[in-house]
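With one protein chain withheld, the remaining protein chains of the complex are depicted in position.
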Amino acid sequence: MHLRAGMTVAELTDAMAKAGVIQGGRVGRSANIVAEIFSDPDYTTFITLTGPLCHGGLRNIFSDLIRWGYIDAVVTNGANIVGDLIEAMGHHHYVGKEDADDEALYEEGINRAYDIYFKNQTFIDLETYFYRILDEIPEEKRVNSSIHGLLREVGLRVEDENSILHVAAEKNVPIFSPGFVDCMLGIPMWMYSREKPLSLNPLKDFDLFGDIVFNAKKSGAILLGGGTPKHHTQYMHTLREGLDAAIQISSAPVADGSLSGAPLRESVSWGKLHGENLEMTATIFGEITSIFPLIIASALEKIENSRSKQM
Amino acid sequence: MHLRAGMTVAELTDAMAKAGVIQGGRVGRSANIVAEIFSDPDYTTFITLTGPLCHGGLRNIFSDLIRWGYIDAVVTNGANIVGDLIEAMGHHHYVGKEDADDEALYEEGINRAYDIYFKNQTFIDLETYFYRILDEIPEEKRVNSSIHGLLREVGLRVEDENSILHVAAEKNVPIFSPGFVDCMLGIPMWMYSREKPLSLNPLKDFDLFGDIVFNAKKSGAILLGGGTPKHHTQYMHTLREGLDAAIQISSAPVADGSLSGAPLRESVSWGKLHGENLEMTATIFGEITSIFPLIIASALEKIENSRSKQM
Amino acid sequence: MHLRAGMTVAELTDAMAKAGVIQGGRVGRSANIVAEIFSDPDYTTFITLTGPLCHGGLRNIFSDLIRWGYIDAVVTNGANIVGDLIEAMGHHHYVGKEDADDEALYEEGINRAYDIYFKNQTFIDLETYFYRILDEIPEEKRVNSSIHGLLREVGLRVEDENSILHVAAEKNVPIFSPGFVDCMLGIPMWMYSREKPLSLNPLKDFDLFGDIVFNAKKSGAILLGGGTPKHHTQYMHTLREGLDAAIQISSAPVADGSLSGAPLRESVSWGKLHGENLEMTATIFGEITSIFPLIIASALEKIENSRSKQM
Partner (left out) sequence: MHLRAGMTVAELTDAMAKAGVIQGGRVGRSANIVAEIFSDPDYTTFITLTGPLCHGGLRNIFSDLIRWGYIDAVVTNGANIVGDLIEAMGHHHYVGKEDADDEALYEEGINRAYDIYFKNQTFIDLETYFYRILDEIPEEKRVNSSIHGLLREVGLRVEDENSILHVAAEKNVPIFSPGFVDCMLGIPMWMYSREKPLSLNPLKDFDLFGDIVFNAKKSGAILLGGGTPKHHTQYMHTLREGLDAAIQISSAPVADGSLSGAPLRESVSWGKLHGENLEMTATIFGEITSIFPLIIASALEKIENSRSKQM
């Protein structure tokens, strides 16, 4: 491929798609697949979030995609909900060094995730902020609640136009999080539940998730990272004949046999993905923050170009 | 190091510990750390399970360790519970090839996880088996239940001396699984819950987990894999002054900033691990089924040797 | 970061640089570092090539960068020389599947490197093509020759404007390849040497490499992959006070202690990199074909923008 100053993002991914091999080829193809999923109104589109993606600068990409109607359901770990709320409060993380003296950081009251630094105070404030929101939620919506139901109630009360929870609640896009209690809000929720009514019933989440999967004409997924969000989204698609299209970006290895690193074709054997549709899939082995923005910026450009042509 | 025919497993790990560097050195040190944790009655010991570990041949190691009193709490993903129950039913997985034609496998009714193959029928039978057990559990223990509470009730009804759930229930060792609904039993439980009373309240699990952590004189962890089990165990230790000792085997990369790949020292900054205790930790980058058996076999030998000397 | 249709490549990397963390942050910063190295005439710039980069579609990027005067020395494995010559002959690889039946491919006369397929005939033709070139090179330049000297003679005889060897020879940019004999031209060269005069003396390469390093006002490196090319370039910089700037993209793990995966800061301890200059470095953990084009396209745009402003 030849590169030149001033080429557009889609021109770049097209050159990568044309080369066609190794991971660059998959990234190029992914831009085309995402553009097609986003353009086709028949698609119900899932996005899964694992890893510190909000903290990694991707939060606004997610909330914009939801706002623009490209995403129909979010499936996330708890950490990205925490990351979303921290920024909604007006707090931020800091850019640090990944080779740090962690004992010194502990003394300074700083928590480190790779090169992302948080002040302890952020989590103390988060607790207060979250309690205030919980207090505002009517009791009957806090008891025996589905997780997506509680997150929707929270989102309605978050005042930040860039918040994933807020935009999702406004656009009626559900946020599923099967392992939600395992996040920095877990202990606060537990404490709260000992004082005031609060209980979660994750089996209830299957009602809505099932409905969405059953009703999808076509189903597409953008799988960012592995873990519970990836598995849950694939697993729920055994309720229909599997996903019709999917891209996956994961840095997990294949060789430990975990679902996190499994290539998409493996899910064909489980009925989680249509075997005929492998051309509408791309399994990218790589790190999300360095690859996902390129794919989305390119897909947006492709959609815009396609609309311009139609006019 | 010099190797020779007939050396014992502990002699081998001692040679690795003496070399002391790269991952071999960490494996060697881990055998010593695990032997110390298992030998010291002051330790409350957690083991976390992520990845297809039961399927990978480690199931009996876990149930033996629980039986022998070395483990005080298990924190697991759902997959290992499924893997445990499949074998308890008398079903098995098959050893296959990781480079398979997944469409052909789908047609044959075979599900593949890397080189581990399952027949569809296994999961159909699992559903029946699990429903039968659920029916036997008194209704009041099925409603608004903690996850560990339900798993204990299940374990009491599993008739297999090698079953992790069974042995854990017998030995009163709790099995925590914050993301339990995301496993091959999730949809069956949901279906069941639409017909008969069944509901889970994962915030309730914090009561017992909190008690165990609060009451530990010393706290040690064997962290196998990343994901929710690893995070949850570390996170709950912010309720005390962190773990006192831990070994971790994970194949997740450090560089994507995820908790799964984070070295143990990172958790010092969060107060999840005593900063002074880094010598009682080992962060091993590697794959579990190829490394964990060596560490445990060596630790068992070291404990036996130490007992023999004392006599 | 917010993305939108029509953003330029440099706007995208600027957004990633602003987020600043995990690998996306490093990719963003790398575009700035490369733009600065390419813009500052004081820099002598090395590029190292490991992995099937030519085959992965990057060949023309390399030859363009050399043509445009941005690169002063190439340090490569043998495979990229083979990849360059294959395309110079007019042959090509094919895009295949990485989950292939390799026995069937062998029967069909197809060689596979991941999803890159080559016909056997390509390597047979390569031999003939290379012998013809060797025959044209005066005998005294074939005997006791440095490797870069032989590659220059070859490049002068390659008739392809996109060939790295050709453009490098024309622009007087040396191509170092300490392990050159270990490539698909190794056995052909050996066969040739049994019939006609041909011998390589890799210690001779140190003369020119040493001169370039000694004479550099500032020294910068783009390290693509690990292996011998990365080590050799870093090692030769112990002859001066180390590199002044460098970016590295490598998918090798840190945890096996190999040089391939070592972060750039490790090379500070060896005097291969100025310790003060860590801000002018970025160690990216990732795969090259999916990341390098973005960095270069952005750097080219930044250089063009900077030139426009100056006018």
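First chain written, first letter: the chains are A, B and C, and each begins at residue 1.
Throughout what follows, contacts are C-beta pairs under 8 Å (C-beta built on N, C-alpha and C of every residue); 3 or more make two chains touch, one makes a residue touch a chain.
Given the structure is predicted, the values throughout are model-derived calculations rather than measurements.
All shown chains touched by the missing chain in the whole complex, by label: A, B, C. When the missing chain is restored to the complex, the residue among C:His55, C:Arg152, C:His166 or C:Lys302 that touches it is C:His55. Contact between subunit A and the unshown chain involves residues 21-23, 99-100, 253-257, 285-286. Of the residues in subunit C, those that touch the hidden partner chain are 50-52, 55-56, 77, 79, 98, 100, 102-103, 105-106, 110-116, 144, 178-179, 181-182, 184, 186-187, 189-190, 193, 198-207, 210, 225, 227-228, 231-232, 235-236, 238-239, 251-260, 262, 265-271, 275, 287-289.
In the full complex, subunit B makes contact with the omitted chain through residues 1-9, 12, 15-16, 18-27, 52, 55-58, 60-61, 64, 93, 95, 99, 114-116, 263, 265, 284-291, 293-294, 296-297, 300-301, 303-305.
In this section, only the chains that are shown with their structure count from here on.
Subunit A and subunit C have CA centres that are 35 Å apart. The multi-chain contact residues of subunit B, meaning those touching 2 or more other chains, are 100, 253-257.
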